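A single protein chain has been omitted; all remaining protein chains appear in their positions.
In order of appearance the chains are A and B, and numbering begins at 1 in each one.
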Amino acid sequence: MGENKQIRLLLLIFLFGAVGFLNLFLIQGNKELTPIILYGVIILLMSYSYFIIKRFFVDGDTFIFMIACLLTIIGIIFLYRLDILNLYLHNQDMLANVKQPRNITNYGLKQLIYFAIGITLYLIIIIILRNFKRLRKYKYIYLAATLIFMCLSTFFGTEILGAKNWVFVFGYSFQPSEFGKIFLVLYLASALDKYESWKDLIEPAVLVTISLLFMVLQRDLGSALIFFGISVTMLYIASSKFKYILTCLVLFFVGSFISYKLFYHIRKRIMIWKQPWAYANNESYQVVQSLIALGEGGLFGKGLGFGHPEFVFANASDFIFVTICEDLGMLMGFAILILFFILFYRCMRAALRAKDNFSRLVAVGYSSMIAAQTLVIVGGVTNAVPLTGITLPLISAGGSSLIITYFALGVIQKISEEGKM
Amino acid sequence: MDLKNNIKKVLIIYLLLFLMLFSYIGYFEVFKAKEAVESSFNSRLWVKRAEVLRGTIYDRNMTPISISKKINDTKAVRDYRGTQYTAQVLGYIDEKYGITGLEKKYDNVLSEEQLDVKETITNLVEGKNKKGHSIVTTLDMNLQKKCYDLIGDNKGAAICINPKTGEILAMVSKPSFDPNSLRKDWKSLLENEDSPLLNRATNGLYPPGSTFKTVTLVSALTNISNVENQTFKDSGKLKFNEKEWIENYNGAAFGSIKLNKAFYKSSNVVFGGLGLTLKDQLYATSESFYFNKTITSNDIDIKKSQFPKAKAAEPGNLAQSAIGQGTVLATPMEMAIIAAAVANDGVIMEPYLVSKILKSDNSLYKNITSQQLGTAMTKDISDKVKKYMREVVLYGTGRSANIKGLDICGKTGTADFKKNGKDMPPHSWFIGFAPYNNPNIAVAVIIEEGGRNSEKAASIASKIINSYER
Partner (left out) sequence: MRDWHKLVSLCIRGDGMSLASLKYVFTIGLLAIIYFIIAYILKLIYRDVKEEGREKLPDKPLGLEVLKSFKEGKLKKGSIVPIYKETTIGRGKDNTIFIDDPFVSTKHARIIIKNNSCYLEDRGSTNGTLLNGEIVTGIVKLKRDDQIEIGKMIFKIIG
């Protein structure tokens, strides 16, 4: 693809950011320069990274970086929009002498910092990882790392909002399960690399089952679902045997059925999913408000800043998709989904071009990680599937998620540098 | 090659999943979105409301009764200064518990000021906050309070109307509640068997008892020629068959009397007999007083009062209906309208509560004029009924309502009723107007389970009138 075309695409993305941040600037009550600064930093980061990639790593995929940045930009725009809202609400609360005024937030700025870290990580991976397939040798390290991260939450975790998947270290919180996913993919890739018969599947099966168990115990059902999705996908790629997939699905249904009977919180989730309006005051409050926001947005939304995300729970993280849809409409929501799919496609394409199994499996693993997460959370907030507490990659506020996603994309980008089919 | 095909298959599966998600969202948007947005869990409507400073409700003397104050850009608090006096008639507006009463009827007006283009732009440029229209009611807060206090610990209602215009001067329902502490009291309000949230004046249906004889009187004067000169025989009992009859109060027998005495003594025998004579004509008269019909009003919702269509073979029912018992049911508002019609030469005026709509700077936006609803009788007849009603207060059962210098006219009523098959203390009614020459106020008072002698309602009504006239 010609150099000119790439630059044109980059400029289009810059244009999008310009319009978005200008809009933010105008809707502020006070004329703060923060949106302009945010935009400036983003431009700098993107230009610098683009330059490095173009100069030294021409062979790699050109779209992955662009699309990931575009999605991150959308995220930062909306996170700052929420900051504006929260500042306004805080001031209103102060005026009304409310005992506990709503907090001022800094989602936008924080996400920008995480973006910078993520992109740096992305570049570092591309630069230092010369011979990716060498990494397949460290299977047992990955195994250990996966287990450690998985159980970190169970033993050291703090329960937030019903799920125990956060660990606080020196005042900063991170999600071990996100890191666990990274190592799980690496482990599965190295284990399935040498796949020949079903005997090779025993060890990975055990690890996956243990991990899933930890997830269910931690009530992090979303991550469990994604883990499962990634494992099944990688299994199919490695073995090409449909019957394994079938077996896995059957086991999944059996497992779900048993957990449904055993665990009240799972029954509650299903109940909320099936009849959200019946429990709208209590249990299904989050989903109901989410659906209302989605409906209010309509096709074109109400305009950036004119929606009412204050009624939506976790509007900066899990439910950011409906925050966006209320402001800019379903059309924007669709655009985001399309972009995620194109990103997924390009990542899978890297897998197609990879020359060795290990690289291929890793690429598939990370690609499906991103795609599955998107499907599960967007499905959850629109009540297409039961709600789970996971984030929308790249867009939701959250350092762990953003950094991990850029790490995965960096690896995929590296793999995509391989030769032709 | 094998692996590549796998990858392509996986791509297609994920594509399908994405497409399914797309369709689901599309389906939601087309079919389910409206329902979601209009559900009562959508707080956005309330945010929109809060952007405007809701208009004030004033009484006729420009005393503010319900007034809002903004505590920040998105929140306002409504001060119901009328507290329990005007709770039902004015209503309340609450995010959780809804909008009732006049607040509901005039919600659009109170929520948003109608501005022309010039005013709109001026407001925007000068950064003036949005306000709604204010409304001036026909209520007299002093009178309203007096009615409320006079009803005391009883349950019941009182209505005062200007018979010439239909303006509602006071409308009280007891037991009542304080809308200012609605949230706190809600549970106990709902569980209270006496239904304090109910506006008894417009929604309470009671047997009118002897006050209904006013209608029967009108019907007799209209339909029976020379009934005034007729002599009736009141032996104390009106028998239909071996088992059923009508008695006078205390078993009194008035002997041979003329119509006016039968009226001011409240003879069940005579009026029951009139019912038998009038048959369907009484039904027609009651309907001209808006029984079985909706009394239209822009400002209040009045429940339909009921007068039964009698089947020929049931003399018992005809007689009972003529004395306001049986299955006859009336709202206090209906009874007030009957009194008002008599006072207004037979013309029924549409009752209304709001006389002016104001702009946010309290200048006049719109005047509301009174409307006629219909005619229930001719002036000749109304003159006669007026005289008879004066006699009730002077010589008859309404003497406890007589106050020197006030020329009060009225009709008492004691309405029998049963609850769960058990006889209860009857309701005490009084309807009337004053002064006899050129009446300016018509009232209806009901004290639930007030007792046999109807003194309660009568004396209360007279004190109300006294307070108004002096």
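Simple rule for what comes next: a residue touches a chain if its C-beta (ideal position, glycine included) is under 8 Å from a C-beta of that chain, and two chains touch if they have at least 3 such contacts.
Just so it is clear, the model here is predicted, and its values are computed rather than measured.
Visitor: Using the definition of touch stated at the top, determine which of A:339, A:362, A:384 or A:409 touches the missing chain.
Guide: A:339
Visitor: Mind listing the subunit A residues that contact the chain we can't see here?
Guide: Counting over the whole complex, subunit A touches the hidden chain at residues 1, 5, 8-9, 12-13, 15-16, 19-20, 22-23, 26-29, 31, 56-60, 63, 66-67, 70, 84, 88, 130-131, 300-306, 328-329, 331-332, 335, 338-339, 342, 345-346, 417, 419-421.
One rule holds for everything that comes next: only the chains that are shown with their structure count from here on.
Visitor: Quick one: report the Å distance separating subunit A from subunit B, using the average Cα coordinate of each chain.
Guide: 61
Visitor: Where on subunit B does subunit A make contact in their complex?
Guide: 2-11, 14-15, 17-18, 20-22, 24-26, 28-29, 32-37, 39, 41-44, 47, 71-75
Visitor: Quick one: which bits of subunit A touch subunit B in the complex? Just the residue numbers, please.
Guide: 91-93, 95-97, 233, 236-237, 240, 277, 280-281, 288-289, 291-292, 294-296, 298-299, 308, 311, 330, 333-334, 337, 340-341, 344-345, 348, 351-352, 357, 360, 364, 368, 371, 375, 378-379, 382, 384, 421
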